[in-house]
Structures are given as C-alpha cells and as structure tokens.
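Structure in structure tokens, see below.
Just one protein chain is left out here, and the rest sit where they should.
After this line comes chain A, so read on.
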Amino acid sequence: MSIQARIEDKLQSLDPDYLSVENESHMHNVPADSETHFKVTLVSERFSGLMPVKRHQQIYAALADELAGPVHALALHLYTPEEWQARGANRPDSPHCRGGGAAS
C-alpha cells in the first residue's frame, strides 16, 4: 500500500466529513515519486471545541508510525463542518521548499 493510501486509511478513525491527502513531495528537495511531504485537509465534527494544537495532535497520534518513518512534512488543515462551510470549502496552499534539511 502506498504511504498516501495508508494515511487516508488511518485518518478514517477521525470520522471525516471530508478528507483529502495530497502528496506535495514534488515541491521539495527529494527524488521523483517520493512520498515524504503531504498535505491533509480533514473536516470532522470531532474537532468541535478543540484548539488548533489539540486538533493537530490527534492527527499526529493517528499517524505516529508514518511520521516516525517515511513522512518528513505534514501540512494540516483541520476544520469542523461549520468552519469548513464558512471558508467556502477552501484550504490554503503550502509553501515551496527552501532547500534545507532534505529528507534523509
């Protein structure tokens, strides 16, 4: 299973209303077809009443194995269904690489 598919699979545990996992590795200083840099957009009722840090920590807990291994960067955009609707179902863009700390 690809790492992307594994991430999608594991994040089902958060009961997402909407889930998108994008491989952004091509934007970084890594070999072609790498699976190192990802962006996750996840909308779930589970985030209601949680500060951003707590929301991110839920994702980090679910993906601890991936983050300890192959995944080098994980951009997270985590919303409740209300917040997602309010922002017009849009997630921000990730920055491009500056060349440092290439995945080893």
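Methods note: contacts are C-beta pairs under 8 Å (C-beta built on N, C-alpha and C of every residue); 3 or more make two chains touch, one makes a residue touch a chain; residues count from 1.
In this section, contacts and distances are computed from a predicted model.
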Hidden subunit of the complex - UniProt protein name among "Multiple sugar transport system permease protein", "Glycerol-3-phosphate dehydrogenase", "Glutaredoxin" or "Aspartyl/glutamyl-tRNA(Asn/Gln) amidotransferase subunit B": "Glutaredoxin"
Sites on chain A contacted by the missing partner chain, in the whole complex: 27, 52-53, 56-57, 60, 64, 67-68, 73-77, 92, 94-101
